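Of the protein chains in this complex, one is absent; all others appear in place.
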Amino acid sequence: MSQLSNIIISIIFDGLAYAMILFIISVGLSVTMGLMGFVNLAHGVFAMAGGYFVTSLMSVAGVPFIPALLIGAVGVAVVSLPFERFLYAPLYKAGELDQVLLCIGLVFMASASFTYVFGPDPVPIKVPDGLRGQVDLGFRSFPAYRLFMVAVGLSMAAGIWYGFEKTLIGARVRAAVDNRMMAQSVGIDVDRLFRFTFALGSGLAALGGGLAVDILGLSPSFAIQYLVLFLIVVAVGGLGTIKGTFVAALVLGVIDNGGKYLWPEGGAFFIYAVTIVILLLKPTGLYGRHG
Amino acid sequence: MTPDTKARGYFARRSRLKWWEGLPWVLAVAAFFVLPDYMAFGTQVLITIIFALSLDLVVGFAGVVTLGHAAYFGVGAYTTGMVSAHLGWTEPISALLLAGFVAAIVGFISGAVLLRYHGLTLLMLTLATAICLQEFANVNEDVTGGFDGLTGVGFEPLLGLFEYDLWGHTYYWYSMAVLFLVFVVVRIMVNSPFGMSLIGIRENSARMDAIGTPVYRRLVTVYGVSAGIAGLAGGLFAESNAYVTLDVLSFARSGTILIILILGGVGRLYGAFAGAVAYLVLEDELAKMSPEFWEFGVGLLLVLTVMFARGGLLGIFDRLRKLFDRAAP
Partner (left out) sequence: MSDSALEVIGLYKNFGALEVAHNIDFTLKRGARHALIGPNGAGKTTFINLITGVLTPSSGQIILNGQDITGLGQAERSRCGIARTFQINQLFRGLTVLENVVLAIAERQGIASSMFRPLSSYSEVTDEAMELLGNFELNEDALRRIDELPYGRQRLVEIVIALGQRPSVLLLDEPAAGIPSSESQHILDAASALSSDITVLIIEHDMEIVFSVADYITVLVSGAVLTEGKPEVIAADERVRAVYLGEVDRG
């Protein structure tokens, strides 16, 4: 195989793995923002919390990787509920300015707290032996963890899509995103629905955060560093659409990864330039309908 | 008194100078004599107030939330820095005016595009625009100095008389003068019919459309003016530090200035003063003790402000005054 095609495949493949992380973390944010119009800049905190939950479970309690991921996701989902109840809910009707500030405040507090507890340095993760090294797929070999990441991401996407499109609760969420008043008037308890999706979204973010440690690294600045990125994925995809979030994550993930690989000094430029172009042309995102 | 004169007096009362409006300036002058060793810090506070004032026009009065105002601060800073470092344009006052002018032009042009959008889309666009600009500066390192910063920035004595000094004394007075002029202009502007129409747009832009206001044009106007003022702040920043880094364009700076304004109180001019002083003094004191402590503290302060003290520090002051008024017969 030629050198060039090898590089291209690597870029796309790594970009895919990265995109899956973006998708898993952002999808909950997209749905909750679509439902409540809450600009949740603090969503990355739940991903970060997931990362620390998983690494701590593994290093302190000796829990294996996969169970640690699941426990972390459930744990963060549960912990997120009081946040929704006491901090977010009072601000649903407030302006975006108040929402943005609350979130920035939470991100700062989280970042300081995690630094205090875990120290400022990046935390390593020891993934199972089976996920390390390379896997030969016949025509070439790929890093096993990224392969795992892509597989997990695709099956999550399929699962979430199924839940959203084919189940009763998914239909309710869609109805509420589409027209909140109408959904309420036909007897859907939108507040409860929102708490449920908020917890689910936070759990997914935690799962994504745990999965991301080996690829993106984990330090207390994670939430600040990636806060913009998750929000961009949501805005570009369109609020409250699974498909939009997935496509946006793919596009932005592959472009960001490729840009940084091909042009290390200026690579971050691309993702923002692409974001600007897409939003200028489609202000409500690729698949969004709401303003 | 007939209602008519009462009504006429209503707007006059609002724009009339109050006795306490002299306080900030008395304090600023007093600070020079009481804390002469802190003048470099004091200069940064004054510059931050100018920057926060510029943001107040857009966020506080017109009600447009942006997460990318550092773009104009940075354009101003780089303009002043680059004309000094590359062209030998070292006369500080003209270099500063140039910074304001260039930033205003960039503001008008970018505003003309950005202000067609609203809400989350606008937030994301302002944010992405500022970051793009930062990446652009990073890549063009032969003119901007890139990641290492722009060096070789230096200026002649002010008015040919006052030398740049390491204690920041000269630039403290200089910044105070610029702040004063900017403040006078902004104060006149918000009390004018134009200012009133911005408040109308903030309160209900759909109704403004219905009563015939060219909302978009008015927003672009105020956005450009605000960008120009932010550029002045950036230019002062470059002159007083004799150094420009990519940090002037950063998302952190856009976010911080928004936080400062909200902490102080939006849409009331003096919020910029209160917020900048409170934030920077706290940061200076607490960060010395422990950076995490500061970060946690400012985060908590923000959460508390949003939950319990909408209107910021000045909002608290207002409420106390109302309580007092009610208690007094």
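By written order: A and B. Residues from 1 in each chain.
The definition used in the following text is that contacts are C-beta pairs under 8 Å (C-beta built on N, C-alpha and C of every residue); 3 or more make two chains touch, one makes a residue touch a chain.
Treat the numbers as computed from the prediction; the structure is a model and nothing was measured.
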The complex has one chain that is not drawn here; which of the drawn chains does it touch? B
With the missing chain put back, one of B:Thr90, B:Thr213 or B:Ser290 would touch it. Which one? B:Thr213
Of the residues in chain B, which ones touch the absent chain? 3-4, 6-8, 10-12, 14-15, 188-189, 191-197, 199-200, 203-204, 206-215, 218, 221
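Operating definition for what follows: only the chains that are shown with their structure count from here on.
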Centre distance in Å when chain A and chain B are each reduced to the mean of their C-alpha atoms: 34
What residues on chain A touch chain B, complex-wise? 33, 39, 87, 90-91, 94-98, 100-102, 104-113, 115-116, 228, 231-232, 235, 239, 265-266, 268-269, 272-273, 275-276, 279-280, 283-284, 291
Where on chain B does chain A make contact in their complex? 59, 65, 67, 113, 117-121, 123-125, 127-129, 131-132, 135-136, 138-139, 146, 251, 255, 258-259, 262, 266, 292-296, 298-303, 305-307, 310
